[in-house]
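Only one protein chain is missing; all other protein chains are in place.
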Amino acid sequence: MSSVHVSPLSTYLSIFAALMVLTALTVGVAFINLGSFNPVVALGIAVVKASLVILFFMHVKYSSRLTKLTVVLSLFFVAILIFETLMDYATRGWQTIPPMLK
Amino acid sequence: MSNPIAHAAAGHGPAGHDFATADGHGHGHHPALQHHFSTMDQQREAGVLGMWVFLLTEVLFFGGLFLTYTIYRTWYYEAFAAASKSITISWGLINTAVLIGSSLTMALGVRAAQTNQRKATVNWLLATIFLGTLFLGIKVIEYADKFEHHHVPGPHFVFASEHEGAEGGAAEHAAPAAAEGGHVMTMGPDELQRTTQLFFSLYFTMTGLHALHMIVGIVILFIVAWMAHKGRFDSEYFAPVEMTGLYWHFVDIVWIFLFPLLYLVERHN
Partner (left out) sequence: MDTPVYPAHNYLSNGHGLKSWLLTKDHKRIAMLYLISISIFFFLGGLFAVGIRLELTTPQGDLFQPDTYNKFFTLHGVMMVFFFLIPSVPAVIGNFFIPPMIGAKDLAFPRINLLSWYIYVVGGLFALFAIVAGGVDTGWTFYTPYSSVSSSTNVTATALGVFIAGFSSILTGLNFIVTIHRMRAPGLHWFKLPLFVWAHYATSLIQVLGTPVVAITIVMIFVERAFGFGIFDPQRGGDPVLMQHLFWFYSHPAVYIMILPAMGVISEIISTFSRKRIFGYSFVAFSSLAIAVFGFIVWAHHMFVAGISVYSAMVFSFLSFSVAIPSAVKVFNWAATLHRGSLSFEAPMLYVYGFFGLFLIGGLTGLFLATLGTDIHLHDTYFVVAHFHYIMVGGAIMGYLGGLHFWWPKMIGRMYSEFWSRISAILVFVGFNLTFFPQFMLGYMGMPRRYHMYPPEFQVLNVLSSAGASVLGLGYIIPVIYFLYSIKKGAVAGNNPWGASGLEWRTQSPPLTENFVDVPTDIPEAYEYTPQVVREAKLV
């Protein structure tokens, strides 16, 4: 059945280097004014870093479909939690009050 | 898949399933194989799936905090920006590097266990413990700094005019806040005093829970390192090292998100 995948040393070292570079990048970018894109870029870099850790350090790239599904499932349900709650917060200002109630 | 079940006979004692102890039942299979599993593969896959399901619960656990953060950051962007600026960025940066380094040592520890290198496994695990402790030590320095500046939410909380606050930064703040869909307003010192507490409440809850996870991780690492030292693992059985690794990397990922969210809000002016 499944044999355990052993990644070469160089994989771990290059992922580590990439994570360090991305950390420096996220700090550097934070000091540049990108307007509303600052948090987007910061989170984007964080997502890339997290993906590298998940795929290579946690071996998900070489894991079973079920493991991959578990990862996706957790993100999907967090997305439901965040999306549906923000749906409420984003539309709270939309209500128009009828003139008779003003 | 072969089915070498050799324990069908009734009535072995309740201490029969002894996880991870090499109590050798003398049936020719791996000493770490538990009674209710058929093969080492089955046992390992069950363990890995169990760990991933546990991490799934952790993702949702922290997910609730990130949601809370998102809402309040949108509502009180200026307060979050001002409060975030009061945090020393360099400590966070050093800690990020330390934690990513510990993830590397952890990954190398798992690799050493996979490849049957007992001594290297122990050393990499000890290196991970060292870096994890270093992270917590730096965290203590940061927390002490917060206490000194009265940045701990509660009755003694003070967010004073040490930062430019409302007057100076208001104009610049308004634009990005509006772009994010937040309320366009200029916060007076009173309002900053109130709403920066939300930031620091989340700061302490998030970093506190993260640190708690690290403390648990370090305790587990000590146990696993000791087990490795005792020669409990080999290339067929190294599940405890592997699972500790998964947990440790997850804790690292939480920090990867916490760092920009807590330390890097509106650093550009």
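We just call them A and B in the order they show up, numbering each chain from 1.
Throughout what follows, a residue touches a chain if its C-beta (ideal position, glycine included) is under 8 Å from a C-beta of that chain, and two chains touch if they have at least 3 such contacts.
The model shown is predicted, which means the values in this text are computed figures rather than measured ones.
Colleague: On chain A, where is the contact patch with the chain that was removed from view?
Modeller: Counting only chain A, the missing chain is touched by 66, 73-74, 77, 80-81, 84-85, 87-89, 91-92, 94-95.
Colleague: Touching the absent chain: which residues on chain B qualify?
Modeller: 1, 3, 5, 7-8, 10-17, 19, 35-36, 42, 45-46, 49-50, 53-54, 56-65, 67-68, 71-72, 75-76, 79, 152-155, 194-195, 197-198, 201-202, 204-205, 209
Here is the rule we use: only the chains that are shown with their structure count from here on.
Colleague: Report the residues of chain A in contact with chain B in the complex, numbered from low to high.
Modeller: Residue positions touching the partner: 1-2, 4, 6-7, 9, 12-13, 15-16, 19-20, 23, 26-27, 30-36, 38-39, 42-43, 45-46, 49-50, 53-54, 56-58, 63-64, 66-67, 70-71, 73-75, 77-78, 81-82, 85-86, 89-90.
Colleague: In their shared complex, at which residues does chain B touch chain A?
Modeller: 1, 39, 41, 45, 48-49, 52-53, 55-56, 59-60, 63-64, 66-67, 70-71, 74, 89, 93, 96-97, 100-101, 103-104, 106-108, 111, 114-115, 175-176, 179-181, 235, 245-246, 249-250, 252-253, 256-257, 259-261, 264-269
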